[in-house]
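Every protein chain except one is present and positioned as in the full complex.
Every chain is named by a letter (A and B) in the order it is written, and numbering of its residues begins at 1.
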Amino acid sequence: MPGSTPASLSADAPTSVGAPLVAAPAAGAAAPAVPRKRQRFSPWQEAWRRFRRHRLAVASAVVLLLMVAAIAIGPLLWTVPINEIDFASKLEGPSWAHPLGTDDLGQDVLARVLYGGRISLAVGLAAMFVAIFVGVLVGAVAGMSSGRLDALLMWLADLFLSLPQLPLLLLVIYLFRDSLKAVFGPEGGIFVMIVIVIGGLRWMPSARLVRAQFLSIREKEFVEAARALGASKVRQVVQHILPNALGPVIVAATIDVAAAIIAESTLSFLGLGFPPDIPTWGRLLADAKDYLDIAPHWALASGVAIFLTVLSINFIGDGLRDALDPRRVI
Amino acid sequence: MSRQYLIRRLLLVIPAMLGISVLLYTVLALAPGDPFSELAANPAVPPEVAQALRTKFGLDDPVWIRYWRWLIAMLHGEWGFSFQSRMDVDRLIMQRLPTTLIVIGAAQLLAILVALPVGVLAGTRPYSIFDQIANTLAFVGFSLPTFFTGLLLILVFSIQLDWLPFVYRADIDATGWRFYWEHIKQSIMPVMVLGLFQGASLVRYVRSSVLDVVRLDYVTTARAKGIGERKVISRHVVRNALIPVVTLVALQMPIVFGGAIVTEQIFRVPGIGSLLISAMLANDTPVIMAVTFVFSCLVVLCNLIADVLYAWLDPRIAFR
Partner (left out) sequence: MAETLLDIRGLKTWFKTDDGMVRAVDGVDLRIERGETVGVVGESGCGKTVTARSVLKLIDMPPGRFEDGQILWQGRDLIPLPQDEMNKVRAREIAIVFQEPMTSLNPVYTVGDQIAEVIAQHQKLNKKQALEGAAEMLRLVNIPNPQRRIHDYPHQFSGGMRQRVMIAMALSCRPKLLIADEPTTALDVTIQAQILELMQEMKERFGMAIMLITHAMGVVAETCQRVTVMYAGKVVEEAPVRELFGSPRHPYTQGLIRSIPRVDRAATHKERLEAIPGTVPSLLEPPPGCRFAARCRFVTEVCTRAMPTMKEVSPGHFVRCVL
């Protein structure tokens, strides 16, 4: 999807733990001498300590929290209806009555952006859960089974990775739009479909992550100990392996939210997402693009909303990678 | 690189293509309604005639037979007829494909030209001011959705500055240099949108790969040779760092094609991406299937190229 983040692939060395990494020649020589000051902290405290050092991630977390608060509480405070048509004040720039201006029907852009944010975030989160659920399931099955099933599942993951996602997304929506609309209603149907399709095309990275974790952790002593004590397979997975794979999966999940938001906005922008009367961010942008010359505030409002959300989620993902996945197992 | 490796890799294309075609056909077959449901619903057509037509086109055959027939037709280039454009789909696509390939190719080139030096510089001076700025800009770059970047560029370069046309025109009535100049001018923005987006992710790949390679032992060996830092970086760091980058770029190709669709739509570039969107809005199913299929083939082709490049860059592969 355009704008999907590449970070899930292997993007970066952590900013904060960088110094000791660069000291490779010294680390080899001096490592045993460095005191283990940090062992007093629990893993989560340690993670939080590392996350805090990524300043952009912390700032992004604040920005995202503010945006979520605005989207959640905003419509309660800013009670202008999203579809009050007023041709007298159409395409007006920002003013006290309309802080973000109005659109071509004189509708309030701020109210529409706040409402659109709910849909974008809801789609992003729901699609992420679908992707992670499928990914963890496939990854766990592949990692546990090894052999032919493992090979088949990983071949499938590779196959899905080499699918052109946007065309396929468009194809599925094009073919199934009408029947889902009949079952779930115009809004619900599209929501369910978009979430399933976006999530269903993004399970591969987390499946690979979980499987890789499995293969490396499976041989570690504590799991072997559990196996020797007669722990069942499911128990081994749930109690011993999954918690250890959690860090990288959380990072992947964060990135997935950003990617799903962009995917949904792309669909709406192309006019193939939610019905035209529902103001999602992508839809707002699509409607605004024909008035760029006379009412740029309209396009900027929704565009900046998408950009800020995605950017802060990506930075948070980067910070979480520093915090939770310093080894970068990919 | 051994010929054996090349052949083995080429053979791997077959299952990949088969897998993708099965997937595409499954989606198509699961979709509600078939071309004859309308016919059946039409009271003017007697049910026997409808049934005869169904049998004639083999719609009641088992699904794998229908898949096989569909696959053979696709391989023969019999992709159907576009009702919207009133021409054969394969001809339509062949007409539009070069534009898409040129835009994507130019964007890739731009991305590499920007990202390679920036990524190498950032990776060799980690945590410097330059690195931090480059890294932050890269984040901004791939957090900007292509559809928004496109609109921003139009806003700045077409509306505010009035330098560049914001609609791509295939019929430029000019000759000679002017003809090419107009073409270049109208390609600048679409190529920039795609190229900068792709470049932003590439910067991060190159940087992190360089960062990984710089601390390896053989780089220290190279420094100890006294060949100078510039040769150490170009011969021993960049060359090795590019190997994983090739794979990452290939993995990104599906996203790039997605970006191309959006970009073509915004600037109305007459490529297969905008063709796909207009076909969807016009319910032109044969075109939709064909374009999706072509995009899939392109991705598989890119993966193939990446693997060959990988083996060429890394002599260890060919001996595995």
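Please note the rule applied: contacts are C-beta pairs under 8 Å (C-beta built on N, C-alpha and C of every residue); 3 or more make two chains touch, one makes a residue touch a chain.
Everything quoted here is computed from the prediction, not taken from an experiment.
Of the listed residues B:82, B:146, B:198 or B:240, the one in contact with the hidden chain in the full complex is B:240. Across B:62, B:176 or B:226, the single residue that touches the chain missing here is B:226.
Touch with the chain omitted from the figure is made, among B:130, B:179 or B:218, by B:218. Residue-level contact of subunit B with the missing chain is found at 215-218, 220-229, 235-236, 239-240, 243, 313-316, 319.
We adopt the following convention: only the chains that are shown with their structure count from here on.
Rounded to whole angstrom units, the spacing between the C-alpha centres of subunit A and subunit B is 22. Interface of subunit A with subunit B (complex): residues 1-7, 9-13, 15, 18-19, 21-22, 24-25, 56, 155-156, 158-159, 161-168, 170-172, 174-176, 178-179, 258, 262, 265-266, 269-272, 282, 285, 288-289, 292-293, 296, 299, 303, 306-307, 310-311, 314-315, 318. The part of subunit B that touches subunit A in the complex is made up of residues 15-16, 19-20, 23-24, 27-28, 30-33, 126-127, 135-136, 139-140, 142-148, 151-152, 154-155, 159, 197, 201, 204-205, 207-208, 211-212, 215, 220, 244, 248, 251-252, 254-255, 257-259, 261-263, 265-266, 276-277, 280-281, 288-289, 291-292, 295-296, 298-300, 303.
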